[in-house]
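With one protein chain withheld, the remaining protein chains of the complex are depicted in position.
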Amino acid sequence: MGMTIGEKILAMASGKEVVRPGEIITAKVDLCMSNDGTTHLNIDIFENQLHAEKVFDPEKVIFIVDHNVPSESAKTAQVHKKMRIFAQKHNIPFYEGTGVCHQIMIEDFIVPGQLVIAADSHTCSYGGLGAFGTGVGCTDFTSVMNTGEIWLMVPESLKFVIEGNFKPGVYARDLILKIIGDIGANGANYKIMEFGGSAVKNFTIDDRVVLCNMAVEAGAKSGLVEPDEIAIEYVESRGRKAKHLYKSDEDAVYENTYHYNLDELEPMIAIPHCVDDVVPVTQIGEVKIDQGFIGSCNNGRIEELRAAAQILQGKKINPYVKLLISPASKAVYLQALAEGLIDIFVECGAMVLNPNCSVCWGSCQGVIGEGETLISTGTRNFKGRAGHPNSSIYLASAATVAASALTGKITDPRGQVL
Amino acid sequence: MGYTLTEKIIMRNTGRDSITPGELLNVNVDKVMVHDIFAPFVIEKFREMGFEKVWNPDRIVFVYDHLVPTSFIEDFRHHKIADAFAAEQNIKAVHRADGVCHQLMPELRYVVPGQVVFGTDSHTTTYGAIGAFSTGIGYTEMAAIFGTGELWIKVPPTLKFNIKGDLPKGVFAKDIILRILGDIGADGATYKAMEFAGSTVEGLSISSRMTLSNMAVEAGAKVGVIAPDEKTFAFSGVEGSRLQDLRSDSDATYEKVFEYDATTFKPVVACPSNVDNISDVEEMVGTRIDQGFIGSCTNGRLEDLEIAARILKGRKIAPFTKLIVTPASRSIYAEAAKAGIIGILVEAGAIMNPPACGLCCGRSGGIVSDGERVIATNNRNFLGRMGSPKSEIFLASPATVAAAALEGKIVDPRKYL
Amino acid sequence: MIKVMTGKAWKFGNDVDTDQIIPSQYLLLPNVEEMKQYTFEPLDKDFASTVCPGDIIVGGENFGSGSSREQAPLVLKALGISGVVAKSFARIFFRNAINIGLPVVICKEVYDSVEQQDTLEIDVQKGTIKNITKDKNFASTKLPAHVMDILEAGGLIDFLNQK
Partner (left out) sequence: MNGNFTGRVWKLGDDIDTDIIIPTQFLALKSVEDMKRYVFYPLRPELAELIQPGDIIVAGKNFGCGSSREQAPEILAALRVGCIIAKSYARIFYRNAFNNGLLLLENNELYDSCSEGDQVSVDLKNSQVVLGEKTFQVASIPEDLLQMVEAGGLVPFMRKRNGK
């Protein structure tokens, strides 16, 4: 009986030939990362409860300030300062204001075959490069930071076979929203979502990350795409080498297999307040919006910015709409700048933010008020996620957000894209 | 007997042929500016006073800049209240995220030379740079202007600052005004008009002149005026021939005249926590800093970003040090992006924020905690202005801030120029 | 040994996410003591001030979905919640709760019998739940031995320190 990619990575990380779903293993991690959402608690546990003196490997522990950048209060600044002091003391890689943590990890650290643990739920993004990433809380993280090991239950795998081609105005973002809508917010709880099929083979790394990033929104432990030439080229162009290029065996066991055809896909939108309450944009009716957001670890990369710029170029957004655009990293920002996209955004009336989590996280830039409606490319539309408990969030593609910012109401982007 | 520029603007406005400092009189208001943080209060007072219609909707400008982007759940209320009032009163000039009010007012030509303008912000003195009489007032008085179009003022005596000669390398308008503040003190011009003149001032760009006028209020001044010239007329898009009289008469009466030789100037910093606590940069070299800030209505213009880019080009900001850059307006951001300036700043590690007040107003955009030090291009270094009362703020020119960010400590910017 | 827990029930629906348990804007407060007053703020503003030590949270499917914020189980524990019973848990919340020594019990059946403020008795060791108010008994899903070991030690830190 064969193994899936996820099982193979876990077997290797735990020094075993074979692992099977349900088995509890102790695995060695390749990297661990923590951001300013919880690191102040990690440091407290590390220093005051574990009484630890050293991190397990200073090259494999990464701290990233990305959630509240730049800080909006002295209390937040205190958290950032604590991270800076710890990073300096332990001589670990430290980033501040350089981008959303998962994008920085993908650009600077992740290679196929790794096991990566981070104190953030969207760590499953790294599956886009064929690495097993999963999010944990700060106690788990702190123990990993100290020992380099973690206990894990080997998850079942679900397979998603994607065929066909996107129609204009339809993106990977629409696909993952569609999938989550179909299987539900706990449809993959504790499992691996493995994305494959002829369409995914042609996907860019950006698109693969879009799929894997939101696996956690279906409850998954990780999302994975088989690493191939596209993944190898991505990491090699950044001076790194793959650790292992695992492929799922022909006879690997999946708990379930789902089939999707992109030719049939249309722009999708998740309506408040659940990520799995997903309908086609065409069915949404007249919904007025107060704010749009393009960014986040899900949808703030160059391809999404290009899609938005194509719609916004030479136009002005609705005067009563605030449109916030936050490129996912400094590298993405600079590329967008070189391609003239930043000029387009500034001139259309958008607010171009520094690379950070922004309103996807909802406690720093672009917080929305009582009764306001946000359309976002972020990861979640939970009640109150972007500000006031009585506010609403719709999740859609960058193109849908851009089209909606022009009209002031939720708008199908098709017809506005070439 | 002649009159000063300030007196002449008031005389033009009131139709008077003579005027004396200390005299109280009513002026006809040409334009007013209200920003988001005080808009709800102006509107509330306006209603409490029993007014129903504003005197002239075309003379009112709303600018949302202090609470942009919103950082706290209640921030949006200010924008909603102002939006509703603007719609009700037919006020069309509403800028929701286009930049800092004092940059937009002259840039978008809401203010032109010779006008009398009030704003609900102390740095309304900025428009003196283009030869307007402009000053900050509270929201109650603004509500009264909304209703009546008038305000009583006391005619201020004028202090003249006559600055001559070429500025040495590494010395900018910010260094001039900080130097003056250090000399006359934070109350050295209380209730007075400051007038900046002389060959140095004539040689300054409109942007640099705005830096001078902007900080006049830090000496307590009511206005900080500069005679308009061809540069001003071009900037404001007005016919200069009709405004030739907008300059002080040679026999005007000044309360005092200060003479400065610009060639002796050096880069300076205002040390914590008073704007008039001025030291030469040379004396402060080596002072550790955690964060730099380039932006605000004082120093967030294209030439400010440009000089920072010249220093940062091909270099990296010191580890564990931040540099936050906030262009003063949307068009400045766009121009800087096109000119390659933004690319240089971001390459070097700067954190680019959208045009707004940002850190200067102390509500978001890089608030600091206990023990942290900021070096900034804005106008105030008051205790706790940027967060913890146990933090410290130094004020300096964009060049000095950029150089400090490179080394994580205060350094002489001239070594990078 | 984990004590038998007895307490009043606070019942919530399906998909109670981590932003409902503790919203993002409070996560960077310096410690859990300052955060706990905001527990469940979006759903029930008075929760933190009226909940009593020993009380039990009852949830539907997918309790604790969303972010990895360990502050979610931490604020519950800081308020004295003795445990959470739900039809199912989101993965990261489940781990986090075990790691900080907050008992989490999976039981599909008890949910429908519970009304607000019913008294429940939970025996994690035996895998039983009793609704004392309604006098009904239910069985809960047993936890894997490794997980029970951590819970019995009082959480991951104590577990590691003991090792």
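We call the chains A, B and C, going by the order they appear; numbering starts again at 1 in every chain.
Just so we're on the same page, contacts are C-beta pairs under 8 Å (C-beta built on N, C-alpha and C of every residue); 3 or more make two chains touch, one makes a residue touch a chain.
Predicted model only: the values in this text are computed from it and were never measured.
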| item | value |
| --- | --- |
| Which displayed chains the unshown chain touches | B |
| Candidate in contact with the missing chain, chosen from B:31, B:209, B:322 or B:363 | B:363 |
| Hidden partner chain, touching residue among B:89, B:122, B:205 or B:279 | B:122 |
| Contacting the left-out chain in the complete assembly, out of B:3, B:41 or B:260 | B:41 |
| Selected residue (touches chain absent from view) among B:187, B:245 or B:282 | B:187 |
| Among B:72, B:254 or B:320, the residue in touch with the chain that has been omitted | B:72 |
| Interface with the unshown chain - residue positions in chain B | 37-38, 41, 45, 48-51, 66-67, 72, 74-75, 77-78, 119-122, 124, 135-141, 143-144, 147, 185-187, 190-191, 217-218, 220-222, 274, 361-363, 367, 380, 382-385, 389 |
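In this text, only the chains that are shown with their structure count from here on.
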| item | value |
| --- | --- |
| Arrangement of touching chains [line / ring / star / complete / other] | line |
| Middle chain, criterion being Cα centroid separation | A |
| Maximum centroid distance from chain B, chain identifier (CA atoms) | C |
| Geometric centre distance via CA averages, chain C-chain B, whole Å | 54 |
| Set of chain C residues in contact with two or more other chains | 25 |
| Per-residue multi-chain contacts in chain A, two or more chains | 73, 75-76, 78, 367, 387 |
| Touching residues (chain side chain C, partner chain A) in the complex | 15, 17-20, 23-25, 27-32, 41-43, 61-62, 65-71, 73-74, 88, 90-92, 95-96, 99-100, 144, 146, 155-157, 160-161 |
| Chain A - residues contacting chain B, complex | 69-78, 80-81, 84, 87-88, 94, 96-98, 290, 319-320, 322, 324, 330, 333-334, 337-338, 342-343, 346-347, 349, 351-354, 364-370, 372, 387-388 |
| Interface residues, chain A side, partner chain C - complex | 24, 36-38, 40-41, 44-45, 49-50, 67-68, 73, 75-76, 78-79, 119-121, 123, 135-140, 143, 147, 151, 153, 185-186, 189-190, 216, 219-221, 274, 361-363, 367, 380, 382-385, 387, 389 |
